[in-house]
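Heads up: the structure comes next, in structure tokens.
As you look at this complex, bear in mind that one protein chain is not there, while each of the others sits in place.
Entry: chain A
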Amino acid sequence: MNSLIDFLSLADPNIRFVVIGSILLTASSAIVGTFTFLHKKSLVGDAIAHAVLPGICLGFILSGTKNPAYLIVGAFITGWLSLVSVEFITRRTRIKEDTAIGLVLSVFFGVGIVMLTVIQKSGNAAQSGLDHFLFGKAAALVGEDLMVFGTVAVVLLLCVFLLFKEFSLLAFDKAYAQSIGLPVRRIELVLTSLIVLAVVIGIQAVGVVLMAAILITPAAAARFWTHKVGVMVFLASVFGAFSGLAGAYISYIAPAMPTGPWIVIVISTIAFISFFLAPRRGVISRLVRQRSIRRTINNENVLKTLYQLGEESKNFLRPHAEADILHKRRYPAALLASVLHRLQRQGYVQRTGTAWQLTEEGMSRGQRVVKIHRLWELYLTTHVNIAPDHVHDDADTIEHLLTPELETELERLLNYPRVDPHQAEIPYKKPV
């Protein structure tokens, strides 16, 4: 606990660098990553991430130092080169984009690993720490790094802020953007440069291997929670920053732990939670919705059965034993009992001894279901030309789904018919 307070109080300047640095790196990657995601370029981000490794090694070989400015320039160049290669291969050969990305990614990364190994074996004392670029080193950030990454992050944010509407439009409808005369090629060039830059600084936090995770995962998680690009960018940056912070903290308390993988674990957990918990789009929300639909269907089916029993006896409010209901329509007995009890709580049926009878509300709801069922059967036979013996199953579904507006429209369209295709009377609340 004390370590958390020490960590968050930012009293130690080293910790301050690490905290600010990791938030900056992950948040700015997440912001640019949102547009990478919306432009459906997630795989491209991964290719760039792997392709910057040879650039970093080259920067080191040529400059002889680990000064981040040189390494960034090198990374930027090979990152770009990988993109140009992907585009060239896709355009000029029959190889498709996914294959081209796979090719370029592995070739660049392979070359990078070879160069890294050569540097490590060369005995150059300055090289120690270069391998941080493989898995990240957020916990080892120092003031000098922070200046460089801070500047790059500000540039990224500024570009996204200025070109926000252009990036959004391009992601949604590129041909249209072109038709209104936007300089599409140049805007794409800017966006691609931003992706490369975001990757170049993001790898400081998580390393090349896991870079795609902090570029894309925050956006993917944010997408579950919102329908607005602006909110999505904001959420992605918060998710990214939180995972960066958490990763840095973990490597602070357990220095042997690699930062990058922890950041990725945290952000993936956020994505996982979003996947399950998000309203509307989340899995649980969907399950709840489906459950409530199933309940409505069960409720209405039982009310319908009770109503139909009432039709037979010409007395809609007469009590029926559960066995009679089961005789009219087959349900699992336990299900019927539970549905009846639920309907009782909701005031649609009441119990007299062991028998059940409809209340006024129950009768009118049962009547509505029966009415829609028969109207729909009639509509299918008269307007859609479906044989009368094929319409029952469709109507069984539609009767629970139709909105009051569509119900009225259906009545009007069919002009309040008296009977359905099977000569069963169609019940209206007020006889027309």
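FYI, a residue touches a chain if its C-beta (ideal position, glycine included) is under 8 Å from a C-beta of that chain, and two chains touch if they have at least 3 such contacts; residues count from 1.
Note that in this section contacts and distances are computed from a predicted model.
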item	value
Identity of the absent chain, which is to be given by its UniProt protein name, from "Transcriptional regulator", "PTS system IIB component (L-Asc family)", "Sodium:solute symporter family protein" or "Metal ABC transporter ATP-binding protein"	"Metal ABC transporter ATP-binding protein"
Residue of A:172, A:276 or A:416 touching the missing chain in the full complex	A:172
Selected from A:228, A:330 or A:429 as touching the chain missing from the view	A:228
Hidden partner interface residues of chain A, rising order	38, 92-93, 162-163, 165-166, 168-169, 171-173, 175-183, 223, 226-229, 232
